[in-house]
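Shown below is the structure under consideration.
All protein chains but one are shown in place.
Let's turn to chain A:
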Amino acid sequence: MKSETLEPTHLKELLTRCQQQDPKALKSLYKATSSHLFAVLLRILRNESHAEDCLQQVFLKVWNNAGQYNPDIARPMTWMNTIARNQALDWLRRYKNDQLNDSDDVLLQQADPARQTDSLAQQWQNSDKVHHCLKELKDAQRQCIELAYFEGHSHQELSERLDQPLGTVKTWIRRGLERLKSCLTPII
């Protein structure tokens, strides 16, 4: 599919037309945004087949709930990214629960967080300004924020996963958010 523009005004128009159940608008919205949303879903789920299922659900939610989109509150991509992230994190929680109910093997399936961070750092090379702001963060701060954002971990889960005291993890996240905000505010 040929991609379309991500320009907010254009996306807003498409969402308005989706509200009126115009299938052409959803197709245009899909062309414009699906590759970005699919990247988010793949990052969270790390499984192509699951990401495809989730992407399908995301666009059905957009189709059925376009009337609830409020341009005064969020930009179109923020709204759609939030739907995608919530959909994937919900899926992940359900999957984790199923795995825990079925077997303790889930503990062995967790990937090495250091390797994940390296891989993500490579993907972030695509955006200079983001890369700049992320360089402002300490490695531990960045790793905690990524794992929380993309994998939905709580403080306690991060503490266990990174084998660090709870207070240390909380500190890394707070300091990381402070730094990220002060860096991003002038450019957003």
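Keep this in mind: a contact is a pair of C-beta atoms (placed from the backbone, for glycine too) under 8 Å apart; a residue touches a chain by one contact, two chains touch by 3 or more; residues count from 1.
We adopt the following convention: contacts and distances are computed from a predicted model.
Trainee: Looking at UniProt, which of "NADH-quinone oxidoreductase subunit F", "Regulator of SigK", "1,2-phenylacetyl-CoA epoxidase subunit B" or "Fe-S cluster assembly ATP-binding protein" names the chain we cannot see?
Mentor: The record names the chain that does not appear here as "Regulator of SigK".
Trainee: Using the document's contact rule, name the residues of chain A that touch the chain not shown here.
Mentor: On the chain A side, contact with the omitted chain comes from 1, 19-24, 26-27, 30, 34-36, 38-40, 42-43, 51-52, 55-56, 59-60, 63-65, 67-68, 73-75, 77-78, 81-82, 84-85, 89, 123-124, 126-127, 130-131, 133, 138-140, 145-146, 148-150, 152-156, 158, 165-168, 170-175, 177-178, 180-181, 184-185, 188.
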